[in-house]
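Removed: one protein chain of the complex. Kept in place: all other protein chains.
Letters A and B mark the chains in the order given here, with residues in each chain numbered from 1 onward.
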Amino acid sequence: MESLKLRAEHLEVLIHAIRADGYQLYGPLLDNGAITYGEIGTASDLPQGWTDEQEGGQYRLKRRADKAYFGYAVGPHSWKQYLQLPRRPVWKASNSGGDLQILEIEEAPVKLAFLGVRSCELHGIAIQDRVFSQGNYSNESYTRRRAELFTIALECTTAADTCFCMSMNTGPYVRLPSDLILTEVVNSDTHFLLIRSGSPEGEAILKQLPTEIATKTDLKQAIEAVDQTAQKMRSGPRNFDSSDLKELLYRNYDSPIWDKVAERCLSCANCTMACPTCFCSTVEDSTDLTGTKAERWERWDSCFTADLSHLSGGPVRADTRTQYRQWMTHKLATWYDQFDSSGCVGCGRCITWCPVGIDITEEVQNIRAQEKP
Amino acid sequence: MKNIASLLHEHPFFHGLSGGDLNFLATCAENSRYKEGEYLAKESAPANHFFLIRSGRVAVETFVPNHGPLCLMTLQDGDIFGWSWLYPPYLTAFDARALSPVRCLRLGGKCLREKCESEPRLGFELMKRFARIATERLQAARIQLLDVYGPHPSQNPVQRRPHL
Partner (left out) sequence: MWRIERRHEEFPGTVTLALRREGHLEVPALPGQFNMLYAFGAGEVAISLSGPSAPSSDPLIHTIKSQGFATQALCRLPVGAQLGVRGPFGHGWPMLDGSHRPLVIIAGGLGLAPLRPLIYRFLQGQLPARSLQVFYGARRPQEMLYREELPAWGKSFELVTSVDHADTNWNGHVGVITDPLRVSAVNVKEALVLLCGPEIMMRFCIQVLRHKGVPASSIYLSMERNMKCAIGLCGHCQWGPHLVCRDGPVFCYQDVCKWFQINGL
């Protein structure tokens, strides 16, 4: 089968085709000094020519020497904000004259499209799918929003220092299904996006685009760009063997490392907000002043709040030590028992956005080192 | 009519003791009965006896001013009561009152003490049995202090160790 490429200046056509198909298109844009996700109207909304520098507790935007559209890694946002809404009304209730009525709030159907979904993020969505849609019960809001989702995936040609998808086997090559898959190639001679479809919907869009047949050189350049990303992570300090994480953490509930992390961790919950798979939520019930109308809202919650584990006598996990242990052990170990996969996709957001730079990969190594006699 | 040694042997406290030891101890023991409401022992009175309850129920109580008697624990068949005869000043710590007709074996404290002194092997055997029961009672008292069914077990003023 022939490989196709889309010249960079034709990215606009892709964006237009998707929007013309009735999709609300979201993608990366510059906002508040970071590359976040938001609604995309044209290619000029994209952070072209920008990149990011990331380390534990650090994030800086930098100008690139080229005009790459996707020459950066993941930012503080993840796609979950569009699928598992940060805050949403669940139902309204009325109580007039002792007659209680509960009215479920049906969201209007929405067709979402995500532009620039990294492989780790596809894994993140797949993990949330297992949590929200594949058990005995499902989160209806998530499932409906997810059902019509159109993804334009992206093979990473840039990795931040905090990226460790290689260790978690979630990237940078796109292996999970996606409607369209892009690989950006940019150098002094050329700037194009290798493009392939992974679904009939993707194929239908692809057919509308002014694609060209990719040459062997084009293909080679694209493969090399992604290989180079993989190589960077493989040789970086955050490369580790994740095959025994469940057993490692199950053995180490009493590790003194938890006390050490607790000395630094602020229980601020940033990691759980930035994480593409963290799914904890809570509900808030309220009434109006007349006491006849009530509402229930669902919003994101975090295992770093004492309220999450609150029982009548007090919270089960009241201190930072047990909260961090819960978060990390859930992510890397108990998730396997609950949902048949790791809860971590190696995107590195929790490292970058931790205000004190706590690094999950470093803590894994600390626990492992502590264990050795 | 069973002799005292075989009655002693029937009580869990003496299970597994040799016939020789039981006969040796039997000379300290007598069979006794209490009517409902009668006291087996009174707080601060000389601790003359070690009790083995064969049947019936006994309340261990203390009198609280402005409240009346407060029950600390209840004892029943197979339980023992009273070891204040073991050490000076040989005074009973709490009241023990029969909640129902009680049949028990009563061993003279002084007699038992002297036998243990003269036969340290047997003395140590009995000490281990006392220690175990005292430990169980201590553990039970600690759990009671936790007030586990109360609204805030964690706020009970029991000294808590971290990671207990």
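One rule holds in what follows: a residue touches a chain if its C-beta (ideal position, glycine included) is under 8 Å from a C-beta of that chain, and two chains touch if they have at least 3 such contacts.
None of the values given here were measured: they were computed from a predicted structure.
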Partner chains on view for the chain not depicted: A, B
Per the touch definition above, residue among A:Q48, A:N95 or A:Q208 touching the missing chain: A:N95
Residue in contact with the excluded chain [from A:A8, A:C165, A:L308 or A:C344]: A:L308
Hidden partner chain, touching residue among A:G135, A:P177 or A:P355: A:G135
Missing-partner contacts on chain A, residue numbers: 93, 95, 98-102, 131-132, 135-139, 253, 279-283, 285-287, 291, 294, 301, 303, 308-312, 316-319, 321-322, 325-326, 330, 333-334, 336-338
Contact set of chain B toward the excluded chain (per top definition): 12, 59, 61, 67-74, 76, 78-79, 99, 136, 140, 143-144, 146-151, 153, 163-164
